[in-house]
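The other protein chains are all here in position, but one chain of the complex has been omitted.
Order of writing sets the labels: A, B, C, D and E. Residues in every chain begin at 1.
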Amino acid sequence: MKKIVTIGEVMLRLSPPGNQRFFQTHSFDVEFGGSEANVGAALAFWGLHVSHLTAFPDNEIGWAASGQLRKNGIDTRFIPYLPGRMGVYYLEQGAMQRSSQVIYDRINSAFSNFDGKAYNWDEIFHGVSWFHWSGITPALSAKCAELTLCSLQEARKRGITVSGDLNYRSNLWRFGKEPHEVMPELMALTNVMIAGSRDFKQCLNEEFKSFTEVRNMAFDRFPHLEYIVKTDRISHSSSNNTISAMLFAKKRIHSSKSYELTHIVDRVGTGDAFAGGLIYGLLHFKPKEAIEFAMAAGAIKHSVPGDVLLCSLQEIQELASGEAVGKIKR
Amino acid sequence: MKKIVTIGEVMLRLSPPGNQRFFQTHSFDVEFGGSEANVGAALAFWGLHVSHLTAFPDNEIGWAASGQLRKNGIDTRFIPYLPGRMGVYYLEQGAMQRSSQVIYDRINSAFSNFDGKAYNWDEIFHGVSWFHWSGITPALSAKCAELTLCSLQEARKRGITVSGDLNYRSNLWRFGKEPHEVMPELMALTNVMIAGSRDFKQCLNEEFKSFTEVRNMAFDRFPHLEYIVKTDRISHSSSNNTISAMLFAKKRIHSSKSYELTHIVDRVGTGDAFAGGLIYGLLHFKPKEAIEFAMAAGAIKHSVPGDVLLCSLQEIQELASGEAVGKIKR
Amino acid sequence: MKKIVTIGEVMLRLSPPGNQRFFQTHSFDVEFGGSEANVGAALAFWGLHVSHLTAFPDNEIGWAASGQLRKNGIDTRFIPYLPGRMGVYYLEQGAMQRSSQVIYDRINSAFSNFDGKAYNWDEIFHGVSWFHWSGITPALSAKCAELTLCSLQEARKRGITVSGDLNYRSNLWRFGKEPHEVMPELMALTNVMIAGSRDFKQCLNEEFKSFTEVRNMAFDRFPHLEYIVKTDRISHSSSNNTISAMLFAKKRIHSSKSYELTHIVDRVGTGDAFAGGLIYGLLHFKPKEAIEFAMAAGAIKHSVPGDVLLCSLQEIQELASGEAVGKIKR
Amino acid sequence: MKKIVTIGEVMLRLSPPGNQRFFQTHSFDVEFGGSEANVGAALAFWGLHVSHLTAFPDNEIGWAASGQLRKNGIDTRFIPYLPGRMGVYYLEQGAMQRSSQVIYDRINSAFSNFDGKAYNWDEIFHGVSWFHWSGITPALSAKCAELTLCSLQEARKRGITVSGDLNYRSNLWRFGKEPHEVMPELMALTNVMIAGSRDFKQCLNEEFKSFTEVRNMAFDRFPHLEYIVKTDRISHSSSNNTISAMLFAKKRIHSSKSYELTHIVDRVGTGDAFAGGLIYGLLHFKPKEAIEFAMAAGAIKHSVPGDVLLCSLQEIQELASGEAVGKIKR
Amino acid sequence: MKKIVTIGEVMLRLSPPGNQRFFQTHSFDVEFGGSEANVGAALAFWGLHVSHLTAFPDNEIGWAASGQLRKNGIDTRFIPYLPGRMGVYYLEQGAMQRSSQVIYDRINSAFSNFDGKAYNWDEIFHGVSWFHWSGITPALSAKCAELTLCSLQEARKRGITVSGDLNYRSNLWRFGKEPHEVMPELMALTNVMIAGSRDFKQCLNEEFKSFTEVRNMAFDRFPHLEYIVKTDRISHSSSNNTISAMLFAKKRIHSSKSYELTHIVDRVGTGDAFAGGLIYGLLHFKPKEAIEFAMAAGAIKHSVPGDVLLCSLQEIQELASGEAVGKIKR
Partner (left out) sequence: MKKIVTIGEVMLRLSPPGNQRFFQTHSFDVEFGGSEANVGAALAFWGLHVSHLTAFPDNEIGWAASGQLRKNGIDTRFIPYLPGRMGVYYLEQGAMQRSSQVIYDRINSAFSNFDGKAYNWDEIFHGVSWFHWSGITPALSAKCAELTLCSLQEARKRGITVSGDLNYRSNLWRFGKEPHEVMPELMALTNVMIAGSRDFKQCLNEEFKSFTEVRNMAFDRFPHLEYIVKTDRISHSSSNNTISAMLFAKKRIHSSKSYELTHIVDRVGTGDAFAGGLIYGLLHFKPKEAIEFAMAAGAIKHSVPGDVLLCSLQEIQELASGEAVGKIKR
C-alpha cells in the first residue's frame, strides 16, 4: 500500500442547509475540510495510507475534527492538540445565478500559530511515496510559510515526489510577505504543479502572454518539475459548469474529456478531488489515463455534499470510461 | 435615506420541506409573506426606510409575523394587533413538470376585517417618497377595497409617488364587487403600474387587441401614469423558466435582458422582488438601468427560498452587469 | 368503483436525506415501497378500490408498513402478520453523473417465506376487474414463485384481466431456478405485459433480433396477450433523462409523447407509476389515450419523493394534454 | 370484531418542534387530531373496527387528514369532502412551569358547516356496538349541535351503547346557544358519561355541592346512564402531573391506581386515550379492570408525541398490572 | 413607553441539537445572544423601547445578528458594522449529571476592537430611563473597558438609572488589567447591582466574611447604590436546579419564592431573564413584587430554548402569583 502525506489547515465548515442564505438560516450543517486534507481523504477512500499534518485546538471541536479525518480513513497520529482556536469558514451554497459565498474566520487558528518544531520528519516520512501541499498554507502566517518550506525540504531530502496546488487566493497573504517572496522557493521543490496562468502570475509576480510561455518558463526554471496540470472551468451559473483539464509534461500535452456539470450539488472541494485523482492517477496509470481519472474525480465531486469526494475507485473509473452514467445500480 | 410605505396582507406560509407533496409531509416550513411586504423587505434590505401597513391577530402567531417583518428591516410601528385569525397560505413547491400549488386560507383574517380607521396618515406618510400597493388588497374584502382607496388618496394628496402591482387573481374578489367596479379608481391614482394585458383586461373589464392598444389607452385614461411595466415569463417547467421585462414610458420602451432560470429554488415572491427592484431603480437610476436592476432582482429571487429576496444591492448589480455569475465569492 | 388486486413484497426503504452518500449520512428517510404496491397506490389515489396481497412481519415495523399502505388508500385486510423479518432496501439517490445505488437486504423476509396457503381467493377476487403482478415476486423464492403462479391461475379462472411487469433483475433469482423455468407459465396467463427486449430475452432465455421479432413471437406464443408495453429511457445523467413509451396491440402501435426529465427528484417507482397509469388508462380510455396517460404518470413521478406517485388524475391529465405545465396553481 | 363509530371534527395540528415557542419556530410538526377520532384511533390500534364520521375540505390538506386516519386504522369511507377550509389548531408544548398553549383557528371549517344530511345511518350503524361523541361537537355550530343530536337519536334507535365525553370548553359555544340549551338532551341519550363536576355544572347550568350530589342527580335524571367516569389530575408543572380515575356505577365506585407522570412528552390526547381505554375496557372487562385499563391507557399516552395513543393492548395491560415498567424490551 | 438602553457583545451561539455532544454533532442550532442584549430582549418583549449598543462585523453573519435583535423587538439603529469577525460561543447542553459546556471563541471580535468614539450619546440617551451593563464588557478588552466607563459616565450625567450585572468570569480579563483595577469605578456609577459574594470579592479583590459584610461595605462605599440583588442556585444536576433570589435595599430585604426547576430545557440566559425582570419590576412595581417578578422571569426562562426569555408579561405574572401552572391554555 502506497503511503502519502499531506499538510495543511483543516477548518470547521458551517453551511446553511439547502439553498438558504446566511441571513435566514437557523442551523448550520457541520463539516470539517481543508484543501490538502480533502486530497488526502480522496486517496484514503481508495485504499492508500494517508497521514495528514495539521494542528488542532485542544478542545472538543478540535477532537471532533480529528475524528472526522479518521472516519475518512486518514491517519491522525501526527496531529498535535494545542491551545488556540479552530479556524472556521462559513459557506453559503449558491444556486442558479446567485454565487456561493465563503466568509473566512481563520486568523489566529491553532494551525496558523503552529511552528511544526515538534514534528519528527523521519517518522512522518518513513516509507512515504508522495507529499502534497498547497499554496494556501504558506499564505496563512509566517510560521506556516516556514513550516511549508521545511516540510518540502524534508520530503525532497528523502526523494519523495511532491505535488503542490498553487491555489493563489488574494484574500490570504496578510502576514507581511508577498507570494513572490515565498512561493518560488516552494515551487522549486515541487514535481507536480496544479496551477493556471493566474496562479503562476501571482506567485511569481510576473506577466505571461500565454500558457505556453508559462509552461516553457516553468520547465526551464524549476528543475524538479515533471508535470503542470490545469483545469478549465466555465461557470454558466452556480448550478451549471463545464469543466476539463490538461496535463503538460515537458514534451507532451494530455487533455481530459470535458464534463457538463448541470445540477451542481456542492462546488467546494472539487479541485481537491481532482488533485487526489491526479496523485492516484500518476501513481498507478499512464499520464493520459491519469488526467482522465483526475478529471472524472473532480467532476463527480460536484454531486457530493461536503468537502470530501467519498467516491469509490470503481465509480471514478466508470465515469472516466463513460459506463452506465446515471443508471440505478442495484 | 428614502422613506417608503407599503400596504397589504401578510400571511403565514406553510410549505412541505423540499419537494414533498402536501399528502406526504410531516412538517411545514414556516415563513411569513405577502406581496407588498415582500416588496418592502427587498427595499429595506437595500437600506431604505420601509414601513408596512397591515393588521395582525393579537396572538403569538401575529407577534411572530411582526417579528419576522422587523428582522427583514421593516418598521412595524403602525401595525395594529386585533382580534381575529392569521391568514394562511399552504404552498407546495413544484418541480419538473409538476406545478407548484397554493391553497389559500385567508378569509376572515384580521387584516381583511380591518377598516384602517385608526391609521394616522399624517404620521404614516411623514417624509415618505413612495407608496406601493397591489391588486390583491382591494380583492380581499369591501373594507380592504375601501382602505386601499383611502390610502391612495392620502398618498396622492401629499404628492407621494404611487406604484401598484395590478396582479389580478381570479380566486379572490369574492366579496361582492367585480374588479372593474373598484380598480379603475385606484389605477387613476397610480404613477407606476406593473401589469400585463390580462391584468388590464380584467381590471377594466375591456378587451384589447394588443399591448400597444393597452398602453395607449392607459396613458390616455390615467393622467398620473408615468410607467407601465410588464414581465414576460415562459414556464418550460416548474424548474425552468425564461423571463424578461419591459418598461413603457409614454414615449419610450426599455427592455431588460432575458434570463434563463434553470434549477429554480422558489418561484414565489419573484414578482415582488422585481417590483422592489423597480421602485429602487426608479428612485436611483435612469429607466433603462431601472428595468435591468428590477429584472436582475426578480431573476435572482428564484434562487432564494421563502417569500423575500434577501439579496444585497451588490449582488443585484453584479447580476445586472453580468459579472462573476456563479463563481464562489471568498 | 373498479376493484383491483396487486401482489408483491413491500420493503422498508431507507435513504440518506438529500444528496448524501451512505458513507456520510446520520439519518435515513423512511418509506415503504414495492413495485406492485406502488402500482396499487397510484390506482387507489385515483379512487379505485385496491387490495394488496403481501405478508408482513408481526412487529412494529410490519404494522407501520401496513399503516402506510392504508394511508395511500390500499385495502390491507388480506395481509397476514407472520414471524420473520422486514425486507429492507437501502437507496442512495444519485445526482448528476453519480448513479443512484440500491443495496437490497430482503433475503428471508416474511413475504419471501410465505406460501399464501391462507389466502381465500374467492374473497380476495370477489368483484375484481384487474390483477397485477411483476417479475420480481417469482424471483424471490420458490414459495413466491409458486404463490405467483397460483394467484395467476386463480385470477384467470375468474376471467380477471391480468397485467404483469416482467421487470427482470439479475441480482434476484437466487433460489435455484432460472427465469425461463418459471416465467413462461406466468406470461401465458397474462393479458398485458410491460416488458422490453431484454426482459423477454431473459425470461424466455432466447435471443431476438428486434423488438418486432419479440412482438410477433409473443402474440403467437401467448394466446391471452392483448398488449405489450415498453418504455424507452435515455439516462443523460442521474438528474436528466428522456423517456417515452409504446403500446403494441396485435395490429397497432401507439406511441406516447417524449418527456425531457431534467431536475429529477426521485427516479424510483417511476415504472410503477407508469404501470398504474397504464392500468387506469386501459380501464377507462382508448389505447392511444391510455399510453399517453401512463407515460404522463410515469414522467411526473420523477418529481415526487418516495416510491409512490401521489398525483391526482387531474394533474396527470393536464400533463398528458400539455396544459399549464410548471405554473403556480392557486 | 366489535364495530365502533365515533363522530367529531379532525383538525390540522401545527406544533413548533421540541420545546420551541411560537415566536421562535421556523417549522411546524404536522399532525391531525380531534378528540373523538383520537378515541377511535386508540380502539382501531387494538384491532376493533372503527368508522369515524366527520367532513374534510376537498383539497390536499383534507385528503392528507383522511390518509392519516386510515393509517391509524380508521375506516374513512363515510367522510365527505366538501368546499371549505380545514380547522387548524396551533399547539405550543409547555415545559416545566411554562404552560402548553393552544390557538384554535377552526371557525368555518368544512365540518362545522356540515349538516350531515348525506349520512346514511343504516349503513353507518350496521352491526355497530358502540357510538362515541364529545361535548366539543355540539359547541362548534348550530349545524354541529343538530348533527350530534341526530346521530345520538339514530344510535339510540338501534340500541347502540353511547359514550360521551362532556368536555366543556368555555372558548367554544359561540354560535348563539348556551350549553344547557343543548347538552341535556344529548346527555339523556348517553350511557357512559366522562365528566367531572365542572362539566356537569356547565352543561346543566346548575350548582352542585359535591360530586356525590352530581352523581345522584345524574342517575336520577338520565335513565340510560350506566356509568359516570371522571379523572383527577394534579398539574405540578407541564412536565409533571399526577393522575387517577374513578368509575361510578349506580351502586358502586371503582378507583384506578394513581400514576406519577414525570417527564411528560405530550399532554394532548391523554383524555382521549383514556376514553378509548374505557370503551375497550367496558366492552371486554369488568368495571374495575376497565377503569384500570382506561387509566393505564391515559397515563402512557403522556409519553407518545402527537394526538394519538399508538400503544398496543399488551403495553397497556403490562402497565395496568405493573409489569416491567421502564425496562428495555428486546 | 419607557426607554431603555443596554450595551454589550452579541455572539453567534452554536449548539448541537438536543442532547448531542460536540464530538457527535452534524449540525449546530444557530442563535445570537449576549447577556445584556438578552436583558434588552426580555424588556422589549414586554413592550418597552429598548436600544442595544454593540458592534457587528460588516458581513452576512453580522447582518443576521442584527436582524435577530430586531425580530426580538430591539432597536438596532445605533449599531455600527465594522471590519472584523463575529464572536462565537459553542454551547453543548448538559443533561442529568453531565454539565453544559461552553467554548468561547470571541477574541478579536468586531465589538472587542470597537472604541465607541462614533456614538452620539445625546441621541442614544434621549428620553432614556434606564441603562444596563454587565461585568462581561469591561473584561473583554481595554477598549471595551473604556467604552463601558464612558457609557456609564454619560448615563450618570443625564440622571439615568443604571443597573449592572457584575457577572465575574475568570476566563475573561485577558487584556492586561485585573477586575479590581476597572470595576470599582464602574460600580460607583451604578444604582442596582446584581451580584453575589464571589462577584464582589473578585471585582474588589477583597475578602468578606458574609454577605451582610458585603452589603454594608457596598452601601457605604457606593453612594449611588440603591439595591443589591442576588440569586441562589442549587444545581442538583444539569436537568434539575433549585433557585431563589433576594433584593437588598439599604434597610430592607425582600426574598422571592423558591422554584424547583426540574426538566430544565436551556439554562443559558436565565440570569439575563432575571435581570430583565428586575428592571421591569423596579420600573413598575414595589420592591417585593419586583423581586418576585424577576425570579419568575428567571425561572420560566429555563423552559425556553435559546438565549432569550420570549415570555409575555402575563405568563410571568401568572407564574409569580402561582396561577394555572402547567395547565394547557386554550
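To be clear about the criterion, a contact is a pair of C-beta atoms (placed from the backbone, for glycine too) under 8 Å apart; a residue touches a chain by one contact, two chains touch by 3 or more.
Quick caveat: nothing in here was measured; it's all calculated off a predicted structure.
Undergrad: Taking the complete complex into account, which shown chains does the hidden chain touch?
TA: Looking at the complete complex, the unshown chain comes into contact with A, C, D, E.
Undergrad: Can you say which of C:D105, C:E185 or C:E289 touches the chain missing from this structure?
TA: Final answer for the missing-chain contact: C:D105.
Undergrad: Which residue numbers on chain E touch the omitted chain?
TA: With respect to the unshown chain, the touching residues of chain E are 18-21, 23-24, 94-102, 104, 169, 171, 235-241, 262-263, 267-268.
Undergrad: If you put the missing chain back, which residues of chain A would it touch?
TA: Within chain A, the residues touching the omitted chain are 67-68, 70-73.
Undergrad: Would you write out the residues of chain D that touch the absent chain, in ascending order?
TA: Residues of chain D in contact with the hidden chain: 18, 259, 261-266, 299-300, 302-306, 310-311, 315, 319, 324-330.
Just so it is clear, only the chains that are shown with their structure count from here on.
Undergrad: If you apply the touch rule, which chains end up adjacent to both chain B and chain D?
TA: Shared contacts of chain B and chain D: C, E.
Undergrad: Report back the single chain whose CA centre is most distant from the CA centre of chain E.
TA: Farthest from chain E by mean C-alpha position: C.
Undergrad: Tell me which has more C-beta contacts between its two chains, C-D or A-C.
TA: A-C
Undergrad: Between chain D and chain E, tell me the centre distance in angstrom, where each centre is the average of that chain's C-alpha atoms.
TA: One centre to the other, that is 45 Å.
Undergrad: Can you tell me which residues of chain E touch two or more of the remaining chains?
TA: 26, 67
Undergrad: Graph shape for the chains shown, where an edge means the two chains touch. Line, ring, star, complete, or other?
TA: Topology of touching chains reads as other, fitting no named class.
Undergrad: By the document's touch rule, what are all the touching chain pairs in this structure?
TA: The complete list of chain pairs in contact reads A-B, A-C, A-E, B-C, B-D, B-E, C-D, D-E.
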